[in-house]
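Data block below; observations after.
As you look at this complex, bear in mind that one protein chain is not there, while each of the others sits in place.
As written, the chains take the letters A and B, and residue 1 is the first residue of each chain.
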Amino acid sequence: MMGLRLGSIRVLALLAGLAVLAACGGSGSSAGKGSVHVLAVWSGSEQASFEAVLKPFEEQTGIKVLYESTRDLDAILQTRVQAGNPPEIAAAPSPSTLTTLANAGKLVQLDNGILDMSTFNAQYAPGWISLGKINGKLYQIFSWAAVKGLIWYDPKNFAAKNYQVPDSWDSMINLQSTIKGAGTTPWCIAVESQAASGWPGSDWVKEIVLSQAGPDVYNSWWQGKTKWSDPAIKAAWQTWGTVLGPGNANVYGGKNYILSTNFVNGGDGLFKKPPKCYMHNQASFITDNFVKQNAGVKAGDDFKFFPLPDVNSQFAGAHVGAGDAFSMLKDTSQARALIKYLTTPEAQAIWVKRGGKLSPNKSFDLANYPDEITKQVAQVMTGAKIFAFDAGDLMPTDMRNQYWKAVLDFVSDQSKLDSILAKLDAVQATAYK
Amino acid sequence: MDLSQLLADVPTLVAVIIGVPAVLAAYIVGGEYLVRLLPDKLRPSVRPWIWVGPALAFVAAFLVYPVFGTAYRSLFDKQDNFVGLSNYAVQLGGFPSGGAWIAIRNNLYWLVFFTLLVLIFGLLFAVLTDRVPYESPIKSLIFMPMAISFVAIALIWKFMYSYQPPGEPQTGTINAVLSVFHQDPRLWVQDPNVANQALIVAGVWGFVGFALVILSAALKGIPGDLLEAARVDGAGELTIFRRVIFPLMMPTIVVVGTTLVIFALKAFDIVYVMTNGNYDTDVLANRMYKLITIPDTGNAAAVAVVLVVAVIPVLIFNLRQFRAVEARR
Partner (left out) sequence: MTIASEQVATPAAERRFSPEWIGQVFSKILLHAAVIGITLVWIVPTLGLLVSSFRPLEDFASSGWWTALSPPFKFTFDNYQQVLDSSNLGNSFFNSFMITIPATVIPVTIAAFAAYAFSWMKFWGRDFFFLALVGLLAVPLQATFVPILKLFLQLGLTPENVGFVGLWLVHTGYGLPFAIYLLANFFRALPTDLFESAEIDGAGTLTVFFRIVLPLSVPAIASLIIFQFLWIWNDYLVALVYVGGTPEFAPLTVTLANLVGSLGQGYQLLTAAAFFSMIVPLIVFFSLQRYFVRGILAGSVKG
């Protein structure tokens, strides 16, 4: 028994054809001035801010910006690059990823006719420009910056106990002992961050390396030339150990709390009644979390900051910062237009006004900063005598991952420092090849 | 929501829903028609290939071809130089704690405990719910975690394992239960002593629904009269399970078990989101992912090959089961 007759086969074939046609309908919406793909990690409210930055560009030029965001940026970007289908523009918090791409020849050089270098050189400090250069060629531009090493505190709590804001490392250590003597842990630290757990601790260590050992050691360290077991680097870890206290006694909740608490909740202890801690070291973006997670908390009244004091007066005024860099992976006229736009102070101002970012552009108007605290942070950045970029972000990915892991191991057991440094050296030996 | 765009696309979706099975049905009918044109003797040798053809083509294109590409890639280093098997030396060297051995050890934990626990709970729920009238709602509740994405499962268990210092009100469910019994709260996922187990519990919880659904389907395939007859004969429930249900479900248990073992070897999401391999919890898939992001595709490929090769014992076991079932026919 055949079962199905030829007639039904014809009907099936017709439906099949319709299906194929429908599927291929796709969405040919490429009319107009073209489009440019941008890949970055910004999602949630950051995405809203970035899209606000892009809006005037789209309106003025008619170019459509197709923005994609993912937290798995490194993996997705590498996959697309290797498959031969990169986005035109990519932004990553870690220049190390983009550096790897530059060395593989996958990035478009920017100072070779794409950017107006005279304007660019005028608007950006040499530090920012040289950060974007690999082998003397410009591959990355920085649109936004952040400052690390800001110690947040609740001025009301300080006033209640008559604590003075420390102006030197020694006075900070003294304050630390005073608070401890009065029965509270002086510090709040939280390092959990899913796949990146450990990074807040790594900020502590790199800030100390810069301030204690100086920029030359700092640079040769992240370049892989100075070993982790070098006395200068080891000393930095030990200095952090004095902040943590033996067995992390100076930190709220000790090792357990440090390791298991997500960094966004790290500063909440400042605002509890009675306060669980008095100081919290974190970059400028944490203020958003303070306000959203703790009812009634207001900038200036309930939280202020002082910059991490200099460990070594020889290297006074040293600060670590970070930034958002853009690179171009495919040379199209639309991509050129966009990357030029992203270097302008007008574009950068849009996000800065919404809060959470600083601008590295010299011609940026300070009045654009949305509040007093952000303005003060910007002044730290512009006034820094030694401003260094986040060492972890400059290291190769596997080195940085081991660095973060080392933080977790150190917090778990400070006495294991030597074996921790040995493991770091082992990774360093292969990571920079 | 842009309704006008929605209305334009719905016909597309409907066309696809109807059209795709139509295409495939047309294919098989057309194929059968062609086979009928052949002489009787040739039919049994040609026919299977029509039925298996599309599957083999898809699998060859999307799985086999990349596997060969991956194996090839594993012979090169970061700078694209040919290095032969040295990536494998890196991954498999330094036994017992170097290279990939910690990850391999952890995958073995997953393999044993994840598989056993999911199977046991799945079987337990399948058999128990079969005997109660409110089977459907219970199965839905047990199944629910499967419907949640792994990222959300990791979030749920993060809350479950949350820690506050002793004396403070606990925010994590498990530590809260501990405090009810006047025990101190403790770290779970960040403690290398229990981290693997903590992750496996989360994984098991999320996956029992899988075993439940399939084992339940198999259970329904056991003819009701068989079970009734056994009961009338006076057999106790436990005996019925041991002598009737379990043996008849064995082939399905092998299928579910095999799938679970392979998933355990590929375990990634839970580990990636909750610890990223820290605290001694690294697994092969996570290790591979980290290598991809460096990028060190040669070493990543080597890990992938190790993973696929590790599955061979499972295949041998399946082959034996296979042959046993065939022999009984």
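The rule is short, and it goes like this: a contact is a pair of C-beta atoms (placed from the backbone, for glycine too) under 8 Å apart; a residue touches a chain by one contact, two chains touch by 3 or more.
From a predicted model like this one, the values you see are computed outputs, not experimental measurements.
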Residue of B:N87, B:T129, B:Q190 or B:N276 in touch with the missing chain, whole complex considered: B:T129
Touch with the omitted chain, as defined above, among B:L75, B:L92, B:I138 or B:V194: B:I138
Option touching the unshown chain, where A:N265, A:N312, A:T332 or A:N368 are the choices: A:N265
Contact residue for the chain not shown (choose from A:S69, A:S220 or A:T332): A:S69
Subunit B residues touching the omitted chain (full complex): 1-2, 5-6, 9, 12-13, 16-17, 20-21, 24-25, 28-29, 32, 44-45, 47-49, 51-52, 54-56, 58-59, 61-67, 69-70, 124-125, 128-129, 131-132, 136, 138-152, 155-157, 159-160, 169-173, 176, 205, 210, 213-214, 216-225, 237, 251-252, 254-255, 258-259, 262, 265-266, 268, 285, 288-289, 292, 297, 300-301, 304, 307-308, 310-312, 314-315, 318-319, 322, 325, 329
For subunit A, residues in touch with the removed chain: 1-4, 23-30, 37, 41-47, 66-72, 75-76, 79-80, 82-85, 93, 193-194, 262-265, 268, 285, 288-289, 292-295
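Just so we're on the same page, only the chains that are shown with their structure count from here on.
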Distance between chain centroids, defined by C-alpha means - subunit A, subunit B (Å): 35
Residues of subunit A that touch subunit B when the two form their complex: 3-4, 9, 12-13, 15-16, 18-23, 25, 74-75, 78-79, 82, 97, 100, 192, 194-198, 252-254, 256-257, 259-261, 396-398, 401, 405, 408, 433
Parts of subunit B lying in touch with subunit A, wherever the complex brings them together: 11-12, 15-16, 18-20, 22-23, 25-26, 29-30, 78-79, 161-165, 185-187, 189-190, 272-276, 278-279, 289-290, 292-297
